[in-house]
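A protein chain is absent from this complex, but the other protein chains hold their places.
Chain nomenclature is as follows: A, B and C, assigned in order of appearance, with residue numbering initiated at 1 for each chain independently.
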Amino acid sequence: MVRSPNDYRTDVWVDWCPGCGNYGILAALYKAFAELQLDPTNTVIVSGIGCSGKTPHFVKVNGIHTLHGRAIVFATGIKLANPTLTVLVHGGDGDLLGIGLGHFIALGRKNLDIKVMLHDNRVYGLTKGQASPTLSKGLKTKSLAQPNILSSLNPIALALVSGYTFVARGYSMLSEHLKNLIVAAIKHKGSAFIDILQPCVTYNDIHTPEYYRKRVYFLEEEGWSPKVEEGNEIDKMFNAIRKSFEVERIPIGIFYQNTFKQTLEESYGQRIPSYLKTLPPWQKILKDDGSPIFDDTLFEKMFNEYIVKVEKS
Amino acid sequence: MVRSPNDYRTDVWVDWCPGCGNYGILAALYKAFAELQLDPTNTVIVSGIGCSGKTPHFVKVNGIHTLHGRAIVFATGIKLANPTLTVLVHGGDGDLLGIGLGHFIALGRKNLDIKVMLHDNRVYGLTKGQASPTLSKGLKTKSLAQPNILSSLNPIALALVSGYTFVARGYSMLSEHLKNLIVAAIKHKGSAFIDILQPCVTYNDIHTPEYYRKRVYFLEEEGWSPKVEEGNEIDKMFNAIRKSFEVERIPIGIFYQNTFKQTLEESYGQRIPSYLKTLPPWQKILKDDGSPIFDDTLFEKMFNEYIVKVEKS
Amino acid sequence: MWDNISLLLGGPQGSGLESSAQVLSKAFARLGYGIFADREYFSNIKGRHSYIHMNVSSRRHPISLSYPVQILCAMDAETVFTHFQDVEENGVIVYDVSTLSTRSSTIPSIEPKLRERLKAYFSELGLSDTIQSLIRYLRSVKKIRFVGLDYPKILSEISQKFTLNPGQASRYLSSIIVGSVVGLTGLKLDAVGYALASRFAGRQQLIEHNLFIIEYVSETVREGFRILYELEPSKIGLEKMLVASGNDIVAMAKIVGGLRFQSYYPITPAADESFTLETFERLEVEGESLGSLIVTQTEDEIAAIASAIGASLSGVRSATSTSGPGFSLMVEALGYAGQIEAPVVITYYQRGAPSTGQPTRGGQSDLLFTLYASHGEFPRVVLSSGDHLEAFYDTILALNLSEKYNVPVIHLLDKFLANSIATTPLPEIRKVVIDRGKTVFEKPDFKRFDLSRPISLRAFLGSNTIQWAAGDEHDEFGHIDEDPLNRREMYEKRMKKIEIMDSEIPSENRCMFFGQDGVKLVMVGWGSVKGAALDAIEAMKAYGVRCGYLHLKMFSPFPTEYVKSILSKFRPENLVAVEHNYLAQASKLVTQNTGILVEKSIVKYTGRPIYVNELVRALNRVLEGERRVVLEYGA
Partner (left out) sequence: MWDNISLLLGGPQGSGLESSAQVLSKAFARLGYGIFADREYFSNIKGRHSYIHMNVSSRRHPISLSYPVQILCAMDAETVFTHFQDVEENGVIVYDVSTLSTRSSTIPSIEPKLRERLKAYFSELGLSDTIQSLIRYLRSVKKIRFVGLDYPKILSEISQKFTLNPGQASRYLSSIIVGSVVGLTGLKLDAVGYALASRFAGRQQLIEHNLFIIEYVSETVREGFRILYELEPSKIGLEKMLVASGNDIVAMAKIVGGLRFQSYYPITPAADESFTLETFERLEVEGESLGSLIVTQTEDEIAAIASAIGASLSGVRSATSTSGPGFSLMVEALGYAGQIEAPVVITYYQRGAPSTGQPTRGGQSDLLFTLYASHGEFPRVVLSSGDHLEAFYDTILALNLSEKYNVPVIHLLDKFLANSIATTPLPEIRKVVIDRGKTVFEKPDFKRFDLSRPISLRAFLGSNTIQWAAGDEHDEFGHIDEDPLNRREMYEKRMKKIEIMDSEIPSENRCMFFGQDGVKLVMVGWGSVKGAALDAIEAMKAYGVRCGYLHLKMFSPFPTEYVKSILSKFRPENLVAVEHNYLAQASKLVTQNTGILVEKSIVKYTGRPIYVNELVRALNRVLEGERRVVLEYGA
């Protein structure tokens, strides 16, 4: 059976505001899944809390809608326990770069094969429009009482410095291009990050489709080559960091991709050969009669070092 | 009265292991405080939990020993409520870059005038030597059951990307040099960060004084100029990031300093003129008789928009 | 003439309902009426169903809500489908005639469960699922009166008159609702003008347009339908009233109480309080500054509480404001404040739980959590408020207690209070006292944790002292100390503060009993149960039953003796817990502290408030012997 984008739709009503950039992300997701013909039972979308956090309910693959800022760490356990799953994280900028910032960066250290999609609308949508960590200092979007007093973070640069091996930026209104990025991210082995520019039509009256239309351009069109080849890892990274600081014109596309780094699953697999042979969920832990696979003998052998044989006197 | 380094000592027994790099940090601190003749009543050391976290007890200035990973956020409140205080944060690499990573980066966004000292020993000292976020992948320090499975973070690069306006690295065994860095950091206005290489003689048998002796060199000796001048902020930052990725030879000194960015206190001061005029702790909130400075009239004036005058019928 | 009218105004989230409610509240208040209005909405920004349930009274400030209502004004078909059963016989429904053929089964924003119930309802009655068929049925069988207006037509007329584009015009949809209320109640247009001017201060055109539609619609309604719910003139007799939400009244109290630092991370239903505080950050009255208020949005709730504690160490009154998920993250730092004896106030708005739960709905299920949150034992104050005015005074009390006893104070409120708008008399500022506890500003060898006095002196960082603090067990100076005997002394010093607070805080701040002689059944409740409970006492008189209500306010230190003295007069089977949670948590605390069992319970956990009508019915069932009644009224 060939799955069409539509086959990945649930019948849950999509309750985002009319015109919200999230619709473009969702459309790209359906298309990417269809292009890859992902098996819904083997795919998991993990989300945080926010408008963005509702994403899994609209997609007919497994969906774990977790806590604000924690999607990545739930996803980490899901993936480590079953490394064959395709695992995507969807989060907002408050979610991933505010409360969840520590986890966002720690994932780079892990290079675990999880794909992080940042719905970057520069506001806290679901709590009514407060400034998010990607809103620049001094800007005053619609529902702020005062102009934003904190400087913004650069998500691309952060991801690069943290160790992500796939780093890209997409734009929700360019859904086909975004679809391609999602496909590439899923195909990549390792921690992947896509910063998705997403207009919030209700609360962000600065970063509107109009705003982006004027600024967005394609990295590919500039002949940008994101792929690390043997030896030029550091250079590629620096160039990408530098590129990410462009603000007047906004580059989208793949900034950086490194396929030479071991994933965390692979590292564990190297250390524990049986890990990738029989996946943990399918490992036997009990016999048919309900007793553990351990018996007294196995116990004694395994924990020999704790067992003292009493000397017969 | 002129204060000598010794005047900043408390009589609490310093219970670090003999030979620990923390002694060098402490000595540098005493000297820096004496050089600046800091007023102990107006100086606050805020620490997290770890061997590093014990620092405040050994220094005769105000000392707030907080929670693991949270020193920066306690310090944030301390400083915002009284912006004239000199506030230093001392934390371990687990503390600041593990559990406290989100706060570490968020401080860069704030450019609040706090000085962060990272006791970078690449292990979790006080919990007996687990790998910290600055230990490279594959290394197996003394008390690890297995080689470290996670990649390390680059604290300097992270601080730079996050927005710190003063970023330096020191080495605990070069106490005079470190002292100078601390002095410079305290003099700097804005969020300052010093990555202090600190041998843990008990648990880290790789990053020993021997190890550093062979690798450490001084940025100043290379003619490095860390100071941002009008217009070259981005370049300076990229160069510093690049420099921070040197590993075979380890540069110490000031990587980057930017004096053009407004601090958070200044931003608030701009918005709320009285903030920096009468410091919040000394603002009157009650009258001598214990009643609030508000009375019924002031209340009505201040909250006019919530008050409805009933129309006489 | 009516002395009390209750209204339901419904429509999609994001279509101006909230400001309609504010305008109507102020308009009624302008004429001296008392108002109480609850707002119900989904965790959604635009499109899902929301409504305002409003009580208007000529005799008092209403304190509760009840069903059925007299008037339902529906912005859309979904509102009619959702609420038609909430209207009393002979009541009025205002609706949009252009939706007559809309079917409940095709409205995507209606949740599946409701859609199923509607389907079952219609099929049982043999109706088709259109508005038209429903109206026909309700008119004939339920005697409901209908006011049908052509909303699109009204809006297009507006557009033409003021040359607006359709997008702009649609913003005036909510004014059709206001206009119909004005038409149906005969509310004076002057008052509405006053309210609009206050709500949209400075935006003259907006005021003008709104007023125009309101007048136009109210005329249409009055003339076309000749239905009038005329309120008798107000007998409340106040010259001025406060009209505010719970969030706002707490913000005002914090300012009066001398707050200088508020840190927060956005969360429903707490964030509005911080927003309001921020608008007052300059603390200016007529150009003169009374100080400065730093309101700071932090990277998470851990940072929020930690920086509030930090600010308190620097010597300012500080607070943070949050809800369940945020508080869950604050737990470690709460214990730290307890251990280092730092004052700090946590304003805690409960919402539907557990976990993300029902972010925009109400509940009272976090009580036991607040009492024992954080590992280990330390003194804390847990104080809850039952209505807007209580919340005002309690906010200041919370600040005082935290500084007087050097303890963290958790001020428990909930979504019902946070988001409901009430009229109240102005708080009596002259009765307010500020108590900052005992401080010292100059002291060599300062012992922050001096064992020689029950409550140690506090010094501000930056004053002429040096101090240390540690979450570890510490000596009198604040240095780490593991000596077992020092441990015992320090531990006991902290814990003794519970007893000291218990002996010093008057019991009237902690508990109130409402009831006369001859009370047969005593409700035991807390927080926003209060209004419904008090009104139920009145209503139960009609059944010849005298009820009482024990309103618990402070749970730590628990007013054990007072509660015992009241409850021991009754038999356990005549005690009934009334709470917005499953376990009847407050009653568990009554048992734990006094040994007295509260055998009956009336609980509600749908996320909607307790309505007087259902409470009265439940009390009657309890009187008939039921041990537990679960309430579930309300859309």
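Rule of thumb we're sticking to: a contact is a pair of C-beta atoms (placed from the backbone, for glycine too) under 8 Å apart; a residue touches a chain by one contact, two chains touch by 3 or more.
The structure presented is a predicted model; accordingly, all values stated were derived computationally and were not measured.
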| item | value |
| --- | --- |
| Full-complex contact with the absent chain, from C:Tyr137, C:Phe162 or C:Tyr491 | C:Tyr491 |
| Contact partner of the left-out chain, one of C:Gly291, C:Gly324 or C:Pro427 | C:Gly324 |
| Residues of chain A in contact with the chain not shown | 10, 12, 40-42, 44, 46, 49, 54, 56-57, 60-67, 70, 73-82, 84-85, 102-103, 106, 268, 271-275, 278-281, 283-286, 290-296, 298-303, 305-311, 313 |
| Hidden partner chain, residues of chain C it touches | 42-43, 111-114, 117, 324-325, 327-329, 331-332, 335-336, 338-340, 350, 352-359, 361, 363, 365-366, 368-369, 371-378, 470-473, 475, 480-488, 491-492, 495, 581-583, 588-589, 591-592, 595, 597, 605-608, 630, 632, 634-635 |
| Contacts of chain B with the absent chain, listed as residue ranges | 13, 15-18, 49, 51, 67-69, 94, 98-99, 101, 124-128, 130-131, 133, 145-146, 150, 202 |
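We adopt the following convention: only the chains that are shown with their structure count from here on.
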| item | value |
| --- | --- |
| Rounded Å distance, chain A centre to chain C centre (Cα mean) | 37 |
| Chain A and chain B: spacing of chain centres that average the CA atoms, whole Å | 30 |
| Whole-Å separation of chain centres (CA-atom averages), chain B against chain C | 40 |
| Residues of chain B whose C-beta touches two or more other chains | 102, 106, 268, 271 |
| Numbers and ranges of chain C residues touching at least 2 other chains | 281, 299-300 |
